[in-house]
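Note that one protein chain is taken out, while the other chains of the complex remain in position.
Labels A, B and C are assigned to the chains in the order they are written; within every chain, residues are numbered from 1.
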Amino acid sequence: MSVLADLFSLAAVGAGVFFFIAGTAGLLRFPDSLTRLHALSKADNLGLGLVVLGLIPRAENPLAALKLVVVWALVLLSGASTAQLIGRVLRRGRE
Amino acid sequence: MNPSLLAGLVGAALVGLGLYGLIAHPHPLRKLLAFNLVGSGVFLVFGVVARRGAAAGYAFDPVPQAMVITGIVVAFAASALAVALILRLAVAGGDVSLDPQASGRRDDGEAE
Amino acid sequence: MSVLPLLDIGLALLVVAVAAWTIAARNLFASVLGYVAYGLLLALVWVRLHAPDIALTEAAVGGGVTGVLLVTAGKRLDALKATRSGAGPGLRERIVAGALSALVAGALAFVVASLPTPAPSLAPQAAAAAAGPGAGLGNPITAVLISYRAFDTMLEKIVLLLAVLGIWSVGADDAWGSAPAPLRRARPDGAMVLLARILAPIGALIGVHIFWVGADAPGGAFQGGALLAAMWMVAMMARLLEAPRIGSRALRLALISGPAVFLTVGLAGNILAGSFFAFPPGFAKPLILFIEAFMVLSVAVALPMMVAGPPDGESKP
Partner (left out) sequence: MIAQPATTPGGFLLVLAVLLPAAGTLFSFALGSRAAEKIALGLTPVGFFLACLVAMKVAAAGAPIAYAIGGLPPPLGIALRADGVSAVMMVTASIIVAAAAFYARAKFATPDGVEESRGALTFWIMIQAIWAALNLIFVGGDLFNLYVALELLTFAAVPLVCIDGRPETLAAALRYLLFALFGSVSYLLGVALLYGLYGTLDISLLAQRVGAAPMVWTAAALMTAGLLAKTALFPLHLWLPPAHANAPAAASAVLSGLVVKGSFFLALRLWFYVLPALPTAAPGAVLGALGALAVIFGSVLALRQARLKLLVAYSTVAQIGYLFFVFPLAAGAHVWSPLGWSGGVMQILAHAFAKAAMFLAAGLVAEALGHDRIAGFRGAARALPLTFLTLGLGGLSLMGLPPTGGFEAKWLMLRAAAASGQWIWSLPILGGGLLAGGYVYRILAPALADGEAAIQARPERSREAIALGLAVIALALAFAPQGFFDFLEIGRPFASGSAP
């Protein structure tokens, strides 16, 4: 059972790290700010979600697991809003 | 290299970088940023001292850690006061140059 | 665990690189943004030094509140076209400054590397005091701050108060008593308002939680208060709340409540426990939480007032 949980954690965290790397590559390589933003928010939201998912089986108690989920939700919220705000500033700059 | 020595070296580097900025940047807000770098370098040295003092079941010596928290609060208050002065100076004078040498020379000669 | 040293070295290099960027950046605003990132990275270094209390403080203050302070200052200077000032020092001065800085950094690195082993420590005394009568705090740092070195902490709260007054005092005479200028002049976007509406209550809850668990776990009055302060600032940026008038009695009382309660309990200690700033046995923990509750209030009010700046006659409601 524990081996299975470990494998699951490994796979999920590994996938999360992959998304982070992909997002960072996008941030560095994409041509303009809007596409960079696009790459970054995907990486953050999905990557972090996978990392959190992988860590849940390793949490000491249900409360700690809940905290992990809350962390993810807060990052989703602030990430989405800041992306929105930056996007608007960019659009205003273009007009 | 153990983490506390590494952090100590980072602290030393931050103090050096900040000191350079404090001397070399003419803009007071840049000086303030540099001062904050020096401050956090000093706090890191405190942190290294605290970590090395791990004993009696604690992973750190709590006394220097508490001092760092006090220090961070004071450093923030200092930054806020400096920012208020800088902004007010910009509004009042339109010029925020603060070269102590230049103004020192001005005072040496005839003031007003 | 062999990746950990590599991660540590990577983190160390990253922190120094970002710090160097804030010094080297041409543009004031870029350097301010660099500083905010630096504050967050530094919090990770503190975690690695087994200092979660400081990591919380550094993240909340170094990255968060200081970030807002500096970004706001940068924007206001930008509006005044005052981001440039005079020519920098010449090449010769730069070389001298660089040599001096390198010398200081080198000497410091040498000293840090040759600190004595075994390191002297007050951890055993702190552990003994925590186990002794009249204690009862699981978090030794809170015990140091509120009990063993209470005098420092009380005076530091007065420093915060003086900073608030000092900031107010640079305002204009005829604006005295009015509210500071809003953090953002423009009407906020819908996204900002939404963020503030959802984040601020959750963040405030977490702030209170951090204060409450601070007696026994990482956290405490300052960290909790700083988080509450940050949430108030988020609400101010979304124009959901406005900064209060500086003449307001309630604001003044909130600002002094932390040090005032601390000082009163400290004086009472002389009668109840035989010494100034001593706690009567058995009542230490409730009294400490009582003092801390007011310190949370003072910090949560003082930090946003410092960021908001001096009173501004124009923004009279």
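Following the convention adopted for this analysis, a contact is a pair of C-beta atoms (placed from the backbone, for glycine too) under 8 Å apart; a residue touches a chain by one contact, two chains touch by 3 or more.
All values reported here derive from a predicted model rather than from experimental measurement.
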Chains in view touching the one left out:
B, C
Which one, C:Ala17, C:Ala99, C:Leu165 or C:Leu205, makes contact with the chain that was left out?
C:Leu165
For the chain left off this view, which of B:Leu9, B:Ala24 or B:Val49 is in contact with it?
B:Val49
Of C:Asp8, C:Asp53, C:Glu156 or C:Asp312, the residue that touches the missing chain is C:Glu156
I need the residue numbers on chain B that touch the omitted chain, in ascending order.
15, 22, 28, 31-32, 35, 38-39, 42, 45-46, 48-49, 52-53, 63-64, 67, 70-71, 74, 77-78, 81-82, 85-86, 88-89, 92-93, 98, 100-101, 103-104, 107-112
Where chain C meets the chain that is not shown, the residues are 107-108, 111, 114-116, 119-122, 125-126, 129, 147-152, 155-156, 158-159, 161-163, 165-166, 168-173, 176-177, 247, 249, 252-253, 255-256, 259-260, 263, 266-267, 269-270, 273-278
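One rule holds in what follows: only the chains that are shown with their structure count from here on.
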Would you mind pulling out the distance in Å between where the CA atoms of chain A average out and where those of chain C do?
28
Averaging over Cα atoms per chain, report the distance between chain B and chain C in Å.
14
In their complex, what parts of chain B are in touch with chain C?
1, 3-21, 23-30, 33-34, 36-37, 40, 43-45, 47-63, 65-70, 72-74, 76-81, 83-88, 90-91, 94-99, 102
Report the residues of chain C in contact with chain A in the complex, numbered from low to high.
189, 191-192, 194-195, 198-199, 202
Write out the stretch or stretches of chain A touching chain C in their complex.
74, 77-78, 81-82, 84-85, 88
